[in-house]
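Note that one protein chain of the assembly has been removed; the remaining protein chains are unaltered in position.
Chains: A and B, in written order; residue numbering restarts at 1 for each.
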Amino acid sequence: MRERHNWGWPIACYLFLGGLGGGMIIVSGLADLILMKGELFCLGGLVGGIAIAVGSSLLVFELGRPLQFWRVFSTQRAIMTIGAWMLSLAIFTSFAYFSFWPGFFPWRDFTTLRHLFAGANAVLGFGVCLYTGILLGSLRARTFWNTPILPVLFLVSALSTGIAAQSLLSGMWPAGLTHDRVVGLQALDPVLVIFEVTILFIYVLMMRFSSTSLAARVAQRWLTGSRKWQFWGLVTVGLFAPVVLYVLHSDAVPSLAQALILLGGLVLRFLIVYADDRTELPGEGEYYARLPEPEAPFLTAWE
Amino acid sequence: MTRYAMIMDTRRCIGCHSCTVACKVNNELPVDMIYNPVYTEGPNGVFPNLHMTFYPLICMHCENPPCVGCCPTGASQQSDDGIVWVDSRKCIGCKACIQACPYRARQSNRKTGTVQKCDFCKDRVREGLEPFCVETCHQRARFFGDLADPKDAALALLNCTHSVQLLPELNTNPQVYYIISAGDEG
Partner (left out) sequence: MSHKEDLKREATGVKKSCCFFCHQNCGVLAYVKEGRVLAIEGDPNHPTSQGGLCARGNIALQHLNHPARINAPLKRVGERGAGKWERIPWDQAIDEIASKLTALKEEFGPETVATAGGTLRTDDWARRRFMNLFGSPNGFHNAHLCWIPTFMIETAIYGWCPFEIDLPNSRCLVLWGHNPGASGMPEMRGIIDLKQNGLKVIVVDPRFTETASKADLWLPLRPGSDAALALAWLNVIIWEGLYDQTFIENCCIGFDGLAQHVKQYTPEWAVPLTWLDPELIRKGARMYANNKPGNIQWGASVDQSGKAAGAGIHARALLRAVTGNLDAPGSDLLSGPSPDFVTDEEMEANEWLPEEQKAKQIGSDRYRLTTWPGYGRIAEITKEVWGKAPTAEWMCEAHPPSVFRAILTGKPYPINALITLATNPINSYGNSRFVIEALRKVLFSVTQEYWMTPSAMLADYVLPAAGALERPIITSTYGCSDTMIASQRAIPPMFERRTNYEFWRDLGCRMGQEDMWPWENLEEAYYYRIYPLGYDVSSYDDFVERYRFHFPEREYYKYGRIGFATPSRRVELVSSVLQELGYPGMPTYVGPAENEIDNPELAQQYPLVLTAGSGFMPFHHSEHFQIKELRYLKHEPYADINPLTAKELGISMGDWVWIETKRGRIKQRANLTQAVHPKVVVTQRGWWYPERTAAEPELGGCLESNTNVLTDVSDEACDPIGGSWANRGLLCRVYKVDGSESGRERAV
């Protein structure tokens, strides 16, 4: 048996939701602080917080001992510990920030306090977007992850999905805000996507031509091998198509483009999580290939 | 200061898997958990010009262990004598350490949800006994010792033979050494 994937779909979904949520609260935070358009993006800020919360609960679900998850809030200097603190704080600040917008909380007019939370959202959002890429990038054993490009790719992808989601949600609540106000933001999205495609190709091609044969093999798997449909699907449908749609400028189009960007973000995370190959030691592959599956009858015949 | 290490003499190892079974049986591991597989490299070459080497693997108890720094709860830790071990009470099963290990030394126990691995039989060696895998080896292909002790036999063996570490380019500085030839053969 090839080494089984230690991190599976819950982690892939978390990476997507965490990045998405982080991107969304960055937008809501910066919009409030710099663009003075906080109201437009405050719903996105809430949804971002929910995305982070759902993603985090997937993380807990994925643990070997989920009820012990609280132990992660330690004083260890592990990236995962820092990440756990940041996620928890981000959930708190994103909900807290949103609470300023509906009419019924007494602190709705405390703008300075609201700006504080907006700022916190922006900072924590960046942290959430970045740390997962840094975490994966630090694992020297996983050749395809062990590159500084990975955190950059994650950040750009998180921002582009965050902006796409915010664009989709803006104007839904409170109702009545016009479409024009988000145009500036929408212009940013295709730019980010072009960045993302570039970085993705730099990443994959550097791996493909790496002197490490394992890295080259995994890149091949994406480019022409068993994952080519997912990879090229991501590139065309999740990255190029949205840019084209934006360029074409039609009114109905932006929502479709944004949805495709979100889909692409999810596929990218899945591709990466399942590219956890490790250099095999001499004779390792054959040794494990010959071990029995857990259902082998002799394992339970004499229980 | 003690620094425990193990030396595998590949000139002597014949791939009999006795160490794998001794560890599993004496440590009462689940049947599907293997701390110390023995890999067979080869036969390489073309019949009849062949060579074959056996590599007994265990946790490398690296000097620079990537699996310790990544643990969010502090369950994965390294003692002063170099032994890397897991306090299963603190382990939440996040598997970051499994992802971090280049040597496939760690495994997740499906029943308990925690991560386990070879710990150099730390309870035994601290009482002056040998690890089970070393004690059982008929070929005397495994040596356990304290590299910080100038009089240690394992250190002497290391000094007079040509040995390698696995995956040295990853800078883990593993403390399991593989003798591949006598010192004078090069």
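To be clear about the criterion, a residue touches a chain if its C-beta (ideal position, glycine included) is under 8 Å from a C-beta of that chain, and two chains touch if they have at least 3 such contacts.
This structure is a prediction, so every number in the text was calculated from the model and none was measured.
Every shown chain touched by the omitted chain in the complete complex is listed here: A, B. Residue in contact with the omitted chain (choice from B:7, B:22 or B:147): B:22. Contacts to the hidden chain, counted on subunit B, fall at residues 11-12, 14-18, 20-22, 24-28, 31-32, 42-48, 50-54, 121, 123-124, 127, 129, 132, 135-140, 182.
Contact residues of subunit A toward the unshown chain are 289-292, 296-299, 301-302.
The rule is short, and it goes like this: only the chains that are shown with their structure count from here on.
Averaged Cα coordinates give subunit A a centre that lies 36 Å from the centre of subunit B. Partner subunit B is touched in their complex by these residues of subunit A: 3, 6-7, 62-66, 68-69, 71-72, 74, 76-81, 84, 135, 138-142, 276, 278-279, 281-284, 286-288, 291-292, 294, 299. On the subunit B side of its complex with subunit A, the touching residues are 31-32, 37-42, 53-55, 57, 66, 69-75, 90-96, 98-104, 108-109, 112-115, 166-167, 170-172.
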